[in-house]
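Provided herewith is a single structure, encoded as structure tokens, for subsequent inquiry.
One protein chain omitted, others in place.
Moving on to subunit A:
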């Protein structure tokens, strides 16, 4: 099976769609977990596509946080609570920031890229923690939002929010699958494996990296915006290194074979974390660590390689 061929990935996205539709009928705590996981899954997907280009972003929380704060600040400071404005605004803000920082970061590779992305996310963390007008470390609450002018009643608000998240996550997955099947997406692997050869074939590796960075930033910003709307609360921990590390964890755990892998992977991680916290409140991090170790040792290509192996037969 080809590793660079993403043309059939939309079939997997339909599978994800079916799962998420079924998820609508889950108990509300579990459905909320699923909703937050797929919103965060977009950020993990952003990390995953950069990994295809050989780049590990230890600061993807930056865009998760910017997307969330774009929504939060518009809603609280400017009283804009219309989704039709909030979501596009979050996307535009993260795309602009991603475009500017992408010009810088596309020059770096390996550990330098990882550390720079981490440093940039921690700069925002430092700024937010000092910003008393944004609630410092506590962050702030976001009021209920309107869906194209309609404000859903309290009782069904969570339903609306779930549907919004699912629809936008699925659209993003389709968009990313399309991107990965395009020349720019296919060449990510070439950057990771032999940049010199790529240049000698007439393609700019920097351009390929810039595009993947921009795509990753944008979907991460959307993920942050969706998480902000779902939670009704945001805080600077969204750009803390522990959050970013979680996205890297998921991307590694899930694998790079499908756009739905990190999205589902995030949900699996949240489930393991929830149950580990339940059963072993003092040792849950150890359990997560053991899971990670097991996946790296037994499935170096991530959990998705199990699915691939089955379909290859």
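Just so we're on the same page, a contact is a pair of C-beta atoms (placed from the backbone, for glycine too) under 8 Å apart; a residue touches a chain by one contact, two chains touch by 3 or more; residues count from 1.
By our rule, contacts and distances are computed from a predicted model.
Participant: One chain of this complex is not shown here; going by its UniProt record, which of these names is it: "ABC transporter ATP-binding protein", "Cation:proton antiporter", "Molybdopterin dehydrogenase" or "Phosphoribosylformylglycinamidine synthase subunit PurQ"?
Facilitator: The correct option from "ABC transporter ATP-binding protein", "Cation:proton antiporter", "Molybdopterin dehydrogenase" or "Phosphoribosylformylglycinamidine synthase subunit PurQ" is "ABC transporter ATP-binding protein", the UniProt name of the unshown chain.
Participant: May I ask which residue of A:151, A:201 or A:280 touches the chain that does not appear here?
Facilitator: Counting the whole complex, the residue in contact with the absent chain is A:201.
Participant: Of A:190, A:228, A:253 or A:295, which residue touches the hidden chain?
Facilitator: A:190
Participant: Tell me where the left-out chain touches subunit A, residue by residue.
Facilitator: Output for subunit A: 2-7, 181-187, 189-190, 193-194, 196-204, 211.
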